[in-house]
Each structure stands twice: as structure tokens, then as C-alpha cells.
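Report on the following structure.
Every protein chain of the complex appears in place save one, which is left out.
As written, the chains take the letters A and B, and residue 1 is the first residue of each chain.
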Amino acid sequence: MLRIVHYLNQFFGQIGGEEKASIPPEMKDGPIGPGFILQEELKGRGKVVATIICGDDYFCNNMEKAIEEVLLLIQSKNPEVLIAGPAFNSGRYGIACGEVCRRVNKELGIPCITGMYKENPGVEIYRKSIYIIETLSSVIGMKDSLSKMVEFAIKLSEGKPIGSPEEEGYFKRGVRKNVFSERLASERAIDILMAKLSGVQFSTEVSNSVGMKSKPAPPIGDLSNAQIALVTEGGLVPKGNPDRIEGARCTKFGRYPIWGKEGSPIGQFECIHRGFNVSFVNEDPNRLLPIDVLLDMEANGMIRRLSPFFYSTCGCGTFINEAKRIGREITKNLKKDGTDAVILVAT
Amino acid sequence: MELQLSYFYIDNIKFGEKTKIEDGILFLNKMELKSYLSDFSFSDIEIEITRPGEMTRIINVLDIIDSRKKVNVGHEVFPGWIDKFNTVGSGKTNILSNISIIETGFMEGLFGGIIDMGGMGSVYSPYSRTHNIVLAPTPSKKVSPFQFVKSLKLAALKTSIYLGKTTLSLSPNEIFFVNYNLGLDNKKKAKLPRVGYIWHVLSHYSLREIYYYGVSSKDFSPLLITPNEIFDGAVISGHYDHSPALKNYTYSILNHPIVMELCRRDGKDLKFGGIILANEPPEVEDKKGNAIRIAQMAKSILNLEGVVITKEGGGHTDFDLMETCKKCESLGIKTALLDIEMLDPDGNGEYPLVDFTREADAIVSLGNVEEGVSISKMEKIIGGNHMKELGEDPRSENKIPIWLISGAISEIGMSKIKGEWF
Partner (left out) sequence: MMNVNRILIGGGINHPFGSPELTPSEEKEFRKGLVEKALNTLKCNVRD
């Protein structure tokens, strides 16, 4: 009977939403929330002996402290496997799950498994050091991903050989392994050449990855002559969200007048981002867009001008292609505005 | 130029009173062969037989060849080595299938590989599946490595022809016709794409060289050669000081998988338009110059539309491979490459290829040469009693990089091992 500890964030751990994202780690006996589905999927082969719940903000903002606390809690239960999440497309949750798995594996020698959606930033950061099962982007994929995670966890605990990413459903870890092809390399080479010659689609078996690089824009020579604009994915919009910008999986952006020195932005703007605790920014939007400071700098000549418009979108589970498109459109606008440089504020 | 290759299937090899083939078994008169192979470079020569499945490890493997014999003509295979120089590549050539002759030797300055006939390590090399005659000479006192390897090569080639004689009164099991012509003067509008092969061979220094009609690749410039000459042994490996994975054994050259496949498909879905045998100069500027000349030959002389390109060697020669690819593509010739991957034993490392160019968009992987594989404990060792890569007891169970297994990795594609993302 496999002893399993389950790691969850404040939301799935049924403590609360964003307002509870700063809670420190705590442990409860048995399964909580999705842990019950996990228990079902185990089909008698294991038991969720405890659940660890930690706020995503607490974890990400105090990572070293948080991980130590989490490790101690896990150690006290002596599990054979740790299952974290799944985190789907939640970035901070993904990072927490990834870090917990990585450290539990490294420092406690306990096999771990987590699950994430392909665009979760945790995937890129952790895919090489731990196994991450690929999930759908939302809780619709809960049962299916937990089922895969359970099967994988059992294989790990039994020391059975792990199959290919396609077979097992985990993200490629960026390692190359030798396999036996059905055909000689000589035949494959002539085939791929013939495909190339006849215009049929082909794919290379190996290449060096050329990472997506953006060419750096040349530096600003003279700040006092520059117009600086603020762009954010923090989801700050005029109160009432007139453009109906989505708080998650966003497909739009807005262009809004900055607040001046006289008018207070409080109460005039709101933060609709679904991915972080917006209360601080709502208290004082300058904490997201440092307009007060930049206006001072405009007044004393440090910069020529702060663009009278800021651009706002919401970077919460945004699909990459949407983000690319939004970025291109904002850039077009920035050029029309005569902006020379941008401070892009991310949360 | 027409050549008939006749294959004789061999099911087993045994020592016997007379060297002959009977009911698919090759009998070998050991004393007769030993006497024939005596050479002042050897103080002694051991001849052993090993078969697939036996728990035997062949060590210090330097080269591997098969057995061939010209039929009814005034000259012999391996021109310039046994017999006088002569044109080869026409008439009939007999080949013993499923056997190989293995050159082994242990000396300062030589670099060998291993072949396990059984156990975990026997799944990687094609030579674990052939019946093998192993030549294990002991170098004479004071003989230089250069003289020793020349004698060893001669011994292997002599053995090849000696065994080939056993086929002369028999009927072959299989025949393959090579009817090679460049097809350049085809007056009808060519319907089939003209596909050729660019074969880079290592040419850095002595004991790391290929021979063409006995001339070392150190003295090469890019050459036009025919499949017929390859099948009749005009190209021989002279790699005695080179990693097993980064050179091509003579066996794989004689049975060149790319050339054979292009011959098979010639006239069917492609027109086999020629082979360029090219050296790999050690200096960058020369590599670039070579690439230009090779591309020029491929385009202006052979009129090729597509080429398969291989290299021979390690990371250094990735540059030759990529440079030739770039130049061919720039002249409108489409390319497909075969390349090894050089990562760590666990497959980590972002750059499997040492050099790379954007134009190389069709590369067949030959596997990560550094990947660790397990080999079993063996009962018997042939080819010496020591090899530094195997530690104190060469028979022991071990984990070794796959490059050490002769034939597991083949830069001309005679292997099914490839790399994939995990």
C-alpha cells in the first residue's frame, strides 16, 4: 500500500482564493479536495496519508523558507511518493509544485510527480529536473491528469523503467536517448532526401536548438530626450472594465490615459488580473505603474516625457500566440505615440 | 560498368582438414591459413572462430572485413594490396555472407574497440550477429605500429581472398547486379531526380586514413568514384588509431549501405548520379575550400539535384559536413545528412551536434555516441588480454560508452541506432 503525500495550494486545499495566497504551509491528515479523486484513482494500491497546503504567494515570495518548512512536513510523514498539484496553467502554483518536487527528489530521495499545462512557466523551468505530466489548461483535466500521475507514481515507486514521453504523457525533459529504429540510417537518409526533393513534408531527426532570441533594441542614448511609456500585463483597467478585458486567457489589451499628479488613481482604476493578489495594487496603482515617480522625473527633466497613455493586458494563462499578437499590436500603437522606450511591468 | 555480386550464405564456421564450403558450413584449415599469413611483423598469429550467442568478447578490434573473390578475370579484389593494380568493378565478384574477418592487435599507438558475441552488449553491433574469424597476431619485437598494421591489413585481405576461393565451384544463393552509369548523356528529358552521395573520409594523419587503390586519403582531393570500385575493395580503412565509432570499418565500406541502397533504387525513383569521395582537411580554410570544390563537382560535373552527405570523424569533421551542406544548398542542391550526436552519458547537453548550419534541415541521427550501455560478464576473451577501457579484468560486467562497441555506431548509416528526445 503506497504511502503518498499530496501537495496543494490554498485554492485546491480549500482554504481560500487569492486573499489566502500568503498562508504558510500546513499539513492535514488524509486527502483534501482533488486528493479524493487521487485516492479513487489509486484503486486500492495506495493511500493519501497527508495533504500539505501552502499559499502560492507565500511559497514564491519566500522560497527558501517555504521549501524548508514543506520538506520538514513531508519528511515527518515518510511517504514513498510525493504528488504535487496538478497546477494546470497557474504559474505560481506550477513553480511551487516544480520546486517542491525537485527538492523532495534531490534532498529526501523520494520520487515525485506533478502535472502542468504546456504553457505553465513551471514546465520550462522544471522539465529537465523532474517529471511533469502534461495536463489540459484547466480543472476539466483533473481526473485524467490525476489518473496519469497515479500510474506514473506507481511505476516510479516500483523502480520500473520509464517509457518515452509519448507513451507516459510527460513533457520531454530535454535529454537524448538512443533507440533502435526499424530501418537503417542509410535508408532513412535517402527517404528524407527524396521527401525534400518532392516537396513532401519531412522532419529532421536531430538539430541544434536555436532558442527563440529577440534581437536587443539599441540602448537609449539620452534619457532626457526620450519618451517613456508604461506597458503592463498586470491587468489594470479603468473601474468597471469598459473594454471587458479578460482576467485570464486574455485576448485583448486596452490603451488608457495615465493619472495625473492631482487626481488620485485610487477608486478610478481596478486590477482585474486573476492570477495574483490584487489588493495591494488596488490600494495604490502606483505599485504597478510607477506613474507618480515618472511624472516627477518628467518634471525635473530626467526624461523628456512620460507617454500620456499606458497599455494594459492580462498575463494570466494567456496563450503564446495570443501574447505574440497582442505584443505586436501594442508595439504598433507605441510607435504611433512616438514612444522611444518602454518599461514593461510584469506580475 | 556492369558488375555481378554473388552472395553465398554461411550458417556456421568450423575448423577442418580442408578449407571449403559444405552444406552452408565454412570449414577452415587453421594450420594452412596460419602458415599463409606468417609475416616478419608477427612473432605469432592466433586464429579463432566465434559465433553469435557465445559468451566471448573480442577486444582490440582494429578493422573488420568480409570475404570476396573475383571470378574468372586476370585481377583480384583489393587492387594494389594482394595483386598488382588493375581496374576493378566489372565481371563477377563472389561474397561470403554472414561472416566477417576481424583484425585485432594490441600495441602502443593503436586504438581498438570491442565486440560481444553474447549478453547485454551483443544487441548493438552487426558484427555480434556474424560468424567471425578473428586474427590475433602478436607484434614482433621492434616492429613499428605502422609496419604492424600494414602487415595486419595484408593478413586480413589475404584471408578474405583465401576464403573467397571456396565459392568458385558453387552456385550463389543471391545475385545483385550493379549496372552503373552516370546517365549524363540522357537525351530524353530526365524524369527521375539525380541523386548522388558525398562521402567525406578522415584524412588527418597516418593511422587515421582511408586508402583508395592503396593511396592514402592524406593525399586526396575530392574524387569521383564508382560503386563498382567500392564493391571490389578499392576503398579500404586504414584507421588504426581512431575511436571505433568515428571511423568506418572496411566491412561496412564493402557493403556500403548508402551506395547499395542508391544502386537498388537507381532507375526506380531516382537516378543515381555519382559518388564524390572527399578528404577532410585539418585546417578550417581548407575545409571551406574543399566544400566549394565538392559542391562545384556535384553541380557542374554530376548535375545532381540532391545529395546524401556523410562525414567520418568526431566534432572536428562536423565542420566539413556542414560546410559542404551549406555550399551544396547554395547551388540549389538539396541535402540530407547523417550525423552522430556528442552529448554526455545521460544524454544531457543542448547541442548534440558540434557544428550546425541553418541549411541542414534534414539530418538523420546516428545516436549519442557517449551513451552508457551495459555489457555482461564473458567467459572468453579473444584479441589479447588487456584493454585500458575495460579495467583490470576485460571479461567483467561493465558499463561502457556505446562508442567502444565496434559497429554499434556507423557514420555511413549501417546501424539502426538513433537519438530521440525524452
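We take it that contacts are C-beta pairs under 8 Å (C-beta built on N, C-alpha and C of every residue); 3 or more make two chains touch, one makes a residue touch a chain.
This structure is a prediction, so every number in the text was calculated from the model and none was measured.
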Chains shown that the absent chain touches, full complex: A
Residue in contact with the excluded chain [from A:Ile37, A:Leu136 or A:Ala341]: A:Ala341
Selected residue (touches chain absent from view) among A:Cys112, A:Met297, A:Cys314 or A:Ile330: A:Met297
Hidden-chain contact residue, picked from the options A:Glu68, A:Glu124 or A:Asp144: A:Glu124
Interface residues of chain A (partner: the chain not displayed): 57, 60-61, 92, 124, 211-214, 216-221, 223, 226, 228, 234, 276-281, 283-284, 286-290, 292-294, 296-297, 302-303, 341, 343, 345-347
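In this section, only the chains that are shown with their structure count from here on.
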Whole-Å separation of chain centres (CA-atom averages), chain A against chain B: 51
Chain B-facing residues of chain A, complex: 128, 164-165, 172-190, 192-198, 202, 204-209
For the chain B and chain A complex, residues of the former touching the latter: 193, 195, 257-258, 260-262, 265, 269-270, 305-308, 334-339, 341, 343, 346-353, 356, 360-368, 371, 402, 410, 412-422
